[in-house]
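Attaching a single structure in structure tokens format; questions to follow.
All protein chains but one are shown in place.
Let's turn to chain A:
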Amino acid sequence: MAQARRPLGPYDTSEPITPYAQATTYNNFYEFGTGKDDPARLAGSLRTRPWTVLIDGEVRKPVRVDIDTLQSWFPLEDRIYRMRCVEGWSMVMPWLGFPLGALLRRIEPSSKARYVQFTSLYDPKQFPGQRGDVLDWPYVEGLRLDEALHPLSFMAVGLHGRVLPNQNGAPLRLVVPWKYGFKNIKSVVRITLTQKQPRTTWAQAAPDEYGFYANVNPKVPHPRWSQATERRIGELRRRPTLPFNGYADQVASLYKGMDLRRFF
């Protein structure tokens, strides 16, 4: 479906948007299965209402909140972001949602909070992929607090002007466009502010292949393939991958002085 073009915001890319049909049928969402078409095929088993999100840990105002209430706290915004998968393909996604920073400011992190940990729903009845132990369920992701507060960090509840499809992480997912796609945890049920760096799922599963930071970096290859190029879905020729997925101007300063080969 073609989307009516609105004026671009300061965080939007003007690149051609990946069509809805492709963005919703080529997904990594191991809770439904490891195949790219498993999520679209099996996502009907996920029920996204009622849905409660628990926000706790090092916060002054912990809360257990219904997804519709949570959404009503913030005006919904459009964001057209590049999305680069660690496997070497990318899309341009028109998200709908609210900045993660707005949510964090509302629940007020305490002075001890240094990281934000996200947890996906664990329910093998709804997620057939969780009946096997291909990953250590539930899926956990995390950000440093300053990363989470960056204006690019986003919580999506919609895509292409519609409610977020189940296979894309309904009803609530993280979008951090300068990191590899696996950081963008889907179907979030819990957000916990912590003092210690969260033990994130892929970094636990294969620590030599996937790091906590997972910033898009063409100079740090995956052990099994180069990260220097990517295929934009819909294109035949690969294109060069940009540092921080093209968001270096906005986010490189977060990592000043850090060895990005070590903290990959």
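To be clear about the criterion, a residue touches a chain if its C-beta (ideal position, glycine included) is under 8 Å from a C-beta of that chain, and two chains touch if they have at least 3 such contacts; residues count from 1.
Definition applied: contacts and distances are computed from a predicted model.
Engineer: Between "Ion-translocating oxidoreductase complex subunit B", "Urea ABC transporter permease subunit UrtC", "Transketolase subunit A" or "Protein-methionine-sulfoxide reductase heme-binding subunit MsrQ", which matches the UniProt record of the unshown chain?
Structural biologist: Going by UniProt, the chain not displayed is called "Protein-methionine-sulfoxide reductase heme-binding subunit MsrQ".
Engineer: Using the definition of touch stated at the top, determine which of A:Lys196, A:Arg224 or A:Arg262 touches the missing chain.
Structural biologist: A:Arg224
Engineer: What chain A residues would touch the chain not displayed?
Structural biologist: Chain A touches the missing chain through residues 22, 25-26, 30, 34, 36-37, 87, 89, 132, 134-135, 205-206, 221, 223-226, 228-229, 231, 233-234, 236-238.
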